[in-house]
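The complex appears here without one of its protein chains, the remainder shown in place.
Chain naming follows the written order as A and B, and within any one chain the residues start at number 1.
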(Lines give C-alpha, C1' and ligand atoms only; values in the text may rest on other atoms or scores of the structure.)
Protein backbone atom coordinates (compact mmCIF):
# COMPACT_ATOMS: atom_id res chain seq x y z
CA UNK A 1 0.00 0.00 0.00
CA UNK A 2 2.73 2.46 0.90
CA UNK A 3 5.22 3.97 -1.46
CA UNK A 4 8.83 4.36 -0.30
CA UNK A 5 8.63 8.14 0.37
CA UNK A 6 5.73 7.51 2.70
CA UNK A 7 7.72 4.92 4.59
CA UNK A 8 10.48 7.49 4.91
CA UNK A 9 8.27 10.01 6.72
CA UNK A 10 6.91 7.38 9.10
CA UNK A 11 10.43 6.12 9.79
CA UNK A 12 11.60 9.66 10.54
CA UNK A 13 8.67 10.34 12.88
CA UNK A 14 9.37 7.05 14.66
CA UNK A 15 12.96 8.17 15.15
CA UNK A 16 11.85 11.56 16.48
CA UNK A 17 9.44 9.85 18.87
CA UNK A 18 12.11 7.40 20.05
CA UNK A 19 14.53 10.24 20.68
CA UNK A 20 11.79 12.02 22.65
CA UNK A 21 11.13 8.99 24.87
CA UNK A 22 14.84 8.39 25.54
CA UNK A 23 15.34 12.11 26.25
CA UNK A 24 12.31 12.30 28.56
CA UNK A 25 13.51 9.27 30.53
CA UNK A 26 16.94 10.84 30.90
CA UNK A 27 15.34 14.16 31.82
CA UNK A 28 13.16 12.51 34.46
CA UNK A 29 16.20 10.69 35.85
CA UNK A 30 18.35 13.80 36.30
CA UNK A 31 15.42 15.69 37.85
CA UNK A 32 14.75 12.81 40.24
CA UNK A 33 18.43 12.82 41.22
CA UNK A 34 18.92 16.60 41.04
CA UNK A 35 21.98 15.79 38.94
CA UNK A 36 22.30 18.91 36.78
CA UNK A 37 26.01 18.34 36.22
CA UNK A 38 27.78 19.89 33.21
CA UNK A 39 28.00 16.36 31.69
CA UNK A 40 24.26 15.79 32.02
CA UNK A 41 23.37 19.22 30.67
CA UNK A 42 25.70 18.54 27.74
CA UNK A 43 24.15 15.11 27.15
CA UNK A 44 20.70 16.72 27.12
CA UNK A 45 21.98 19.34 24.68
CA UNK A 46 23.19 16.56 22.39
CA UNK A 47 19.79 14.89 22.44
CA UNK A 48 18.21 18.24 21.59
CA UNK A 49 20.72 18.71 18.79
CA UNK A 50 19.97 15.25 17.38
CA UNK A 51 16.28 16.18 17.46
CA UNK A 52 17.07 19.35 15.47
CA UNK A 53 18.80 17.21 12.85
CA UNK A 54 15.82 14.87 12.56
CA UNK A 55 13.48 17.85 12.21
CA UNK A 56 15.70 19.26 9.47
CA UNK A 57 15.68 15.91 7.67
CA UNK A 58 11.87 15.82 7.77
CA UNK A 59 11.66 19.35 6.30
CA UNK A 60 14.26 18.64 3.62
CA UNK A 61 12.54 15.37 2.69
CA UNK A 62 9.27 17.29 2.48
CA UNK A 63 10.77 19.88 0.17
CA UNK A 64 12.03 17.16 -2.16
CA UNK A 65 8.82 15.11 -2.18
CA UNK A 66 5.68 15.60 -4.26
CA UNK A 67 3.49 12.88 -2.82
CA UNK A 68 3.25 12.75 0.95
CA UNK A 69 1.34 10.32 3.21
CA UNK A 70 -0.68 13.26 4.59
CA UNK A 71 -0.93 17.04 4.24
CA UNK A 72 2.38 18.86 4.02
CA UNK A 73 1.44 21.33 6.75
CA UNK A 74 0.61 18.43 9.09
CA UNK A 75 4.01 16.87 8.43
CA UNK A 76 5.66 20.22 9.23
CA UNK A 77 3.53 20.63 12.34
CA UNK A 78 4.29 17.12 13.61
CA UNK A 79 8.04 17.57 13.17
CA UNK A 80 8.07 21.07 14.70
CA UNK A 81 5.86 20.25 17.70
CA UNK A 82 7.99 17.20 18.57
CA UNK A 83 11.00 19.48 18.33
CA UNK A 84 9.35 21.95 20.71
CA UNK A 85 9.00 19.22 23.38
CA UNK A 86 12.72 18.46 23.24
CA UNK A 87 13.69 22.14 23.21
CA UNK A 88 11.62 22.62 26.37
CA UNK A 89 13.33 19.68 28.12
CA UNK A 90 16.77 21.06 27.35
CA UNK A 91 15.74 24.58 28.36
CA UNK A 92 14.45 23.37 31.73
CA UNK A 93 17.50 21.17 32.42
CA UNK A 94 19.73 24.13 31.62
CA UNK A 95 17.78 26.47 33.93
CA UNK A 96 17.98 24.01 36.83
CA UNK A 97 21.76 24.07 36.32
CA UNK A 98 21.95 27.90 36.01
CA UNK A 99 19.84 28.26 39.16
CA UNK A 100 22.11 25.80 40.98
CA UNK A 101 19.14 23.75 42.17
CA UNK A 102 20.25 20.34 43.43
CA UNK A 103 17.06 19.19 45.12
CA UNK A 104 14.15 19.66 42.70
CA UNK A 105 10.76 19.96 44.40
CA UNK A 106 8.11 17.23 44.41
CA UNK A 107 5.93 19.04 41.79
CA UNK A 108 8.98 19.31 39.49
CA UNK A 109 9.48 15.55 39.79
CA UNK A 110 5.78 14.91 39.17
CA UNK A 111 5.81 17.11 36.06
CA UNK A 112 8.88 15.28 34.71
CA UNK A 113 7.09 11.97 35.31
CA UNK A 114 3.96 13.19 33.49
CA UNK A 115 6.11 14.37 30.58
CA UNK A 116 7.88 10.99 30.37
CA UNK A 117 4.51 9.24 30.27
CA UNK A 118 3.15 11.67 27.67
CA UNK A 119 6.12 11.04 25.36
CA UNK A 120 5.55 7.27 25.70
CA UNK A 121 1.90 7.71 24.64
CA UNK A 122 3.07 9.97 21.85
CA UNK A 123 5.50 7.33 20.63
CA UNK A 124 2.70 4.73 20.52
CA UNK A 125 0.45 7.16 18.62
CA UNK A 126 3.24 7.90 16.13
CA UNK A 127 4.20 4.22 15.71
CA UNK A 128 0.63 3.20 14.94
CA UNK A 129 -0.01 6.14 12.61
CA UNK A 130 1.27 4.25 9.56
CA UNK A 131 -1.37 1.59 9.89
CA UNK A 132 -4.99 2.60 9.39
CA UNK A 133 -6.13 -0.56 11.19
CA UNK A 134 -4.58 0.73 14.42
CA UNK A 135 -6.54 3.98 14.26
CA UNK A 136 -8.41 3.19 17.46
CA UNK A 137 -5.14 2.61 19.31
CA UNK A 138 -3.68 5.87 17.89
CA UNK A 139 -6.74 7.81 19.07
CA UNK A 140 -6.63 6.21 22.53
CA UNK A 141 -3.06 7.44 22.97
CA UNK A 142 -4.11 10.96 21.95
CA UNK A 143 -6.89 10.88 24.55
CA UNK A 144 -4.34 9.76 27.16
CA UNK A 145 -2.03 12.67 26.22
CA UNK A 146 -4.93 15.10 26.70
CA UNK A 147 -5.60 13.53 30.09
CA UNK A 148 -1.94 13.89 31.06
CA UNK A 149 -1.97 17.54 29.99
CA UNK A 150 -4.89 18.21 32.32
CA UNK A 151 -2.99 16.39 35.08
CA UNK A 152 0.03 18.62 34.44
CA UNK A 153 -2.20 21.73 34.63
CA UNK A 154 -3.43 20.71 38.07
CA UNK A 155 0.08 19.91 39.34
CA UNK A 156 1.42 23.26 38.09
CA UNK A 157 -1.48 25.24 39.57
CA UNK A 158 -1.16 23.56 42.97
CA UNK A 159 2.61 24.01 42.87
CA UNK A 160 2.37 27.73 42.08
CA UNK A 161 -0.36 28.24 44.66
CA UNK A 162 1.70 26.55 47.36
CA UNK A 163 4.86 28.39 46.25
CA UNK A 164 3.25 31.80 46.77
CA UNK A 165 1.77 30.66 50.06
CA UNK A 166 4.84 29.12 51.67
CA UNK A 167 7.96 30.51 50.00
CA UNK A 168 9.04 33.86 51.38
CA UNK A 169 12.17 34.32 49.25
CA UNK A 170 11.17 36.17 46.05
CA UNK A 171 14.25 34.87 44.20
CA UNK A 172 13.22 31.27 44.90
CA UNK A 173 9.71 32.15 43.70
CA UNK A 174 11.10 33.52 40.41
CA UNK A 175 13.06 30.31 39.81
CA UNK A 176 10.43 27.73 40.72
CA UNK A 177 7.52 29.57 39.10
CA UNK A 178 9.41 29.54 35.80
CA UNK A 179 10.40 25.88 36.13
CA UNK A 180 6.80 24.81 36.84
CA UNK A 181 5.45 26.80 33.91
CA UNK A 182 8.04 25.57 31.45
CA UNK A 183 7.51 21.96 32.58
CA UNK A 184 3.78 22.31 31.98
CA UNK A 185 4.54 23.92 28.60
CA UNK A 186 6.50 20.82 27.59
CA UNK A 187 3.38 18.70 28.23
CA UNK A 188 1.33 21.28 26.29
CA UNK A 189 3.60 20.66 23.29
CA UNK A 190 2.77 16.94 23.58
CA UNK A 191 -0.90 17.90 23.41
CA UNK A 192 -0.25 20.08 20.34
CA UNK A 193 1.40 17.09 18.67
CA UNK A 194 -1.56 14.87 19.61
CA UNK A 195 -3.95 17.46 18.12
CA UNK A 196 -2.10 17.25 14.79
CA UNK A 197 -2.31 13.44 14.90
CA UNK A 198 -6.05 13.58 15.62
CA UNK A 199 -6.55 15.99 12.73
CA UNK A 200 -4.58 13.64 10.41
CA UNK A 201 -6.83 10.77 11.47
CA UNK A 202 -10.00 12.73 10.77
CA UNK A 203 -8.78 13.85 7.33
CA UNK A 204 -7.61 10.42 6.23
CA UNK A 205 -10.52 8.45 7.59
CA UNK B 1 -26.05 32.94 -2.55
CA UNK B 2 -24.64 30.81 0.22
CA UNK B 3 -24.45 27.05 0.27
CA UNK B 4 -25.30 25.23 3.50
CA UNK B 5 -21.68 24.41 4.46
CA UNK B 6 -20.85 28.09 4.26
CA UNK B 7 -23.74 28.92 6.54
CA UNK B 8 -22.39 26.32 8.96
CA UNK B 9 -19.00 28.04 9.30
CA UNK B 10 -20.59 31.47 9.78
CA UNK B 11 -22.96 30.03 12.37
CA UNK B 12 -20.08 28.42 14.24
CA UNK B 13 -18.04 31.65 14.22
CA UNK B 14 -21.09 33.56 15.48
CA UNK B 15 -21.36 31.06 18.34
CA UNK B 16 -17.68 31.41 19.16
CA UNK B 17 -18.01 35.20 19.14
CA UNK B 18 -21.10 35.09 21.35
CA UNK B 19 -19.35 32.82 23.83
CA UNK B 20 -16.43 35.28 23.82
CA UNK B 21 -18.65 38.28 24.59
CA UNK B 22 -20.52 36.44 27.37
CA UNK B 23 -17.22 35.22 28.82
CA UNK B 24 -15.59 38.66 28.65
CA UNK B 25 -18.57 40.25 30.42
CA UNK B 26 -18.39 37.63 33.15
CA UNK B 27 -14.61 38.07 33.33
CA UNK B 28 -14.96 41.86 33.67
CA UNK B 29 -17.60 41.39 36.37
CA UNK B 30 -15.51 39.10 38.57
CA UNK B 31 -12.46 41.35 38.15
CA UNK B 32 -14.54 44.43 39.07
CA UNK B 33 -15.80 42.60 42.16
CA UNK B 34 -12.55 40.77 42.95
CA UNK B 35 -14.73 37.66 43.21
CA UNK B 36 -12.28 34.88 42.28
CA UNK B 37 -14.27 32.26 44.14
CA UNK B 38 -13.92 28.55 43.27
CA UNK B 39 -17.43 28.74 41.70
CA UNK B 40 -16.49 31.66 39.46
CA UNK B 41 -13.18 30.10 38.43
CA UNK B 42 -15.07 26.89 37.61
CA UNK B 43 -17.71 28.83 35.62
CA UNK B 44 -14.92 30.53 33.65
CA UNK B 45 -13.32 27.12 33.05
CA UNK B 46 -16.62 25.84 31.66
CA UNK B 47 -16.84 28.76 29.24
CA UNK B 48 -13.30 28.04 28.14
CA UNK B 49 -14.19 24.37 27.72
CA UNK B 50 -17.25 25.24 25.63
CA UNK B 51 -14.98 27.41 23.46
CA UNK B 52 -12.66 24.42 22.99
CA UNK B 53 -15.60 22.35 21.80
CA UNK B 54 -16.65 25.01 19.28
CA UNK B 55 -13.08 25.26 17.99
CA UNK B 56 -12.98 21.47 17.59
CA UNK B 57 -16.28 21.55 15.69
CA UNK B 58 -14.90 24.19 13.31
CA UNK B 59 -11.78 22.09 12.64
CA UNK B 60 -13.77 18.88 12.18
CA UNK B 61 -16.23 20.61 9.85
CA UNK B 62 -13.27 21.96 7.90
CA UNK B 63 -11.76 18.51 7.55
CA UNK B 64 -15.03 17.16 6.17
CA UNK B 65 -15.69 20.05 3.77
CA UNK B 66 -14.33 20.60 0.27
CA UNK B 67 -15.78 24.00 -0.49
CA UNK B 68 -15.31 26.65 2.17
CA UNK B 69 -16.52 30.27 2.25
CA UNK B 70 -12.89 31.45 2.47
CA UNK B 71 -9.37 30.00 2.64
CA UNK B 72 -9.01 26.97 4.90
CA UNK B 73 -6.02 28.47 6.73
CA UNK B 74 -8.06 31.60 7.50
CA UNK B 75 -10.87 29.47 8.94
CA UNK B 76 -8.34 27.65 11.12
CA UNK B 77 -6.72 30.93 12.17
CA UNK B 78 -10.08 32.55 13.05
CA UNK B 79 -11.14 29.59 15.19
CA UNK B 80 -7.75 29.29 16.91
CA UNK B 81 -7.27 33.00 17.62
CA UNK B 82 -10.76 33.28 19.15
CA UNK B 83 -9.85 30.26 21.28
CA UNK B 84 -6.65 32.00 22.39
CA UNK B 85 -8.67 34.96 23.73
CA UNK B 86 -10.80 32.67 25.88
CA UNK B 87 -7.79 30.65 27.09
CA UNK B 88 -6.15 33.90 28.19
CA UNK B 89 -9.28 34.99 30.13
CA UNK B 90 -9.42 31.69 31.99
CA UNK B 91 -5.69 31.71 32.66
CA UNK B 92 -5.86 35.22 34.16
CA UNK B 93 -8.94 34.43 36.29
CA UNK B 94 -7.19 31.34 37.59
CA UNK B 95 -4.02 33.27 38.45
CA UNK B 96 -5.97 35.93 40.36
CA UNK B 97 -7.40 33.05 42.41
CA UNK B 98 -4.01 31.32 42.90
CA UNK B 99 -2.46 34.64 43.97
CA UNK B 100 -5.35 35.21 46.40
CA UNK B 101 -5.93 38.71 45.07
CA UNK B 102 -9.31 40.04 46.20
CA UNK B 103 -8.95 43.70 45.23
CA UNK B 104 -7.72 43.89 41.61
CA UNK B 105 -5.93 47.14 40.78
CA UNK B 106 -7.43 49.92 38.64
CA UNK B 107 -5.29 49.01 35.57
CA UNK B 108 -6.49 45.38 35.84
CA UNK B 109 -10.08 46.63 35.78
CA UNK B 110 -9.35 48.94 32.85
CA UNK B 111 -7.75 46.10 30.88
CA UNK B 112 -10.76 43.84 31.53
CA UNK B 113 -13.03 46.63 30.31
CA UNK B 114 -10.96 47.10 27.14
CA UNK B 115 -11.08 43.35 26.52
CA UNK B 116 -14.87 43.27 26.96
CA UNK B 117 -15.21 46.11 24.43
CA UNK B 118 -12.81 44.43 22.00
CA UNK B 119 -14.82 41.17 22.08
CA UNK B 120 -18.00 43.17 21.34
CA UNK B 121 -16.36 44.75 18.29
CA UNK B 122 -15.09 41.34 17.31
CA UNK B 123 -18.60 39.91 17.53
CA UNK B 124 -19.92 42.65 15.24
CA UNK B 125 -17.08 42.03 12.76
CA UNK B 126 -17.79 38.28 12.79
CA UNK B 127 -21.58 38.72 12.51
CA UNK B 128 -21.24 41.00 9.46
CA UNK B 129 -18.62 38.82 7.77
CA UNK B 130 -21.22 36.67 6.00
CA UNK B 131 -22.63 39.63 4.13
CA UNK B 132 -20.40 41.35 1.60
CA UNK B 133 -22.60 44.43 1.73
CA UNK B 134 -21.59 45.03 5.35
CA UNK B 135 -17.90 45.04 4.49
CA UNK B 136 -17.50 48.66 5.57
CA UNK B 137 -19.03 47.88 8.96
CA UNK B 138 -16.78 44.79 9.35
CA UNK B 139 -13.70 46.87 8.60
CA UNK B 140 -14.74 49.63 11.00
CA UNK B 141 -14.91 47.09 13.81
CA UNK B 142 -11.43 45.82 12.95
CA UNK B 143 -10.11 49.38 13.10
CA UNK B 144 -11.76 49.79 16.51
CA UNK B 145 -10.09 46.57 17.76
CA UNK B 146 -6.72 47.92 16.65
CA UNK B 147 -7.43 51.15 18.51
CA UNK B 148 -8.38 49.21 21.64
CA UNK B 149 -5.17 47.18 21.41
CA UNK B 150 -3.15 50.40 21.39
CA UNK B 151 -5.17 51.60 24.38
CA UNK B 152 -4.35 48.34 26.20
CA UNK B 153 -0.65 48.79 25.42
CA UNK B 154 -0.67 52.23 27.04
CA UNK B 155 -2.57 51.00 30.12
CA UNK B 156 -0.18 48.06 30.58
CA UNK B 157 2.93 50.24 30.14
CA UNK B 158 1.72 52.84 32.63
CA UNK B 159 0.69 50.09 35.05
CA UNK B 160 4.07 48.37 34.89
CA UNK B 161 5.92 51.67 35.16
CA UNK B 162 3.94 52.67 38.23
CA UNK B 163 4.28 49.16 39.72
CA UNK B 164 8.08 49.31 39.64
CA UNK B 165 8.02 52.86 40.97
CA UNK B 166 5.68 52.40 43.90
CA UNK B 167 5.52 48.74 44.87
CA UNK B 168 8.36 47.68 47.13
CA UNK B 169 7.31 44.04 47.61
CA UNK B 170 8.96 41.94 44.86
CA UNK B 171 6.37 39.17 45.23
CA UNK B 172 3.55 41.65 44.53
CA UNK B 173 5.54 42.89 41.52
CA UNK B 174 5.83 39.32 40.16
CA UNK B 175 2.06 38.81 40.46
CA UNK B 176 0.83 42.10 39.04
CA UNK B 177 3.40 42.32 36.25
CA UNK B 178 2.24 38.94 34.97
CA UNK B 179 -1.45 39.84 35.28
CA UNK B 180 -0.99 43.09 33.34
CA UNK B 181 0.98 41.37 30.59
CA UNK B 182 -1.45 38.50 30.19
CA UNK B 183 -4.40 40.92 30.12
CA UNK B 184 -2.74 42.89 27.34
CA UNK B 185 -2.00 39.60 25.55
CA UNK B 186 -5.71 38.78 25.56
CA UNK B 187 -6.38 42.04 23.70
CA UNK B 188 -3.49 41.20 21.34
CA UNK B 189 -5.31 37.98 20.44
CA UNK B 190 -8.37 40.09 19.53
CA UNK B 191 -6.11 42.07 17.21
CA UNK B 192 -4.76 38.86 15.65
CA UNK B 193 -8.34 37.76 14.99
CA UNK B 194 -9.12 41.15 13.44
CA UNK B 195 -6.03 40.84 11.21
CA UNK B 196 -7.36 37.52 9.86
CA UNK B 197 -10.74 39.14 9.21
CA UNK B 198 -9.12 42.05 7.36
CA UNK B 199 -7.11 39.63 5.26
CA UNK B 200 -10.29 37.67 4.42
CA UNK B 201 -11.93 40.92 3.29
CA UNK B 202 -9.01 41.86 1.06
CA UNK B 203 -8.90 38.41 -0.57
CA UNK B 204 -12.64 38.20 -1.20
CA UNK B 205 -13.15 41.74 -2.35
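Assume a contact is a pair of C-beta atoms (placed from the backbone, for glycine too) under 8 Å apart; a residue touches a chain by one contact, two chains touch by 3 or more.
Quantities reported herein were computed from a predicted structural model and do not represent experimental measurements.
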Fill in: Touching residue (missing chain; options A:37, A:60, A:102 or A:150)
A:60
Practice prompt. Looking beyond the chains shown, say which of A:68, A:94, A:146 or A:185 touches the absent one.
Written response: A:94
Response to the item:
Logged for chain A, residues touching the omitted partner chain are 59-60, 63-64, 94, 98-100, 170-171, 174-175
Response to the item:
Where chain B meets the left-out chain, the residues are 157, 160-161, 164, 170, 173-174, 177, 199, 202-203
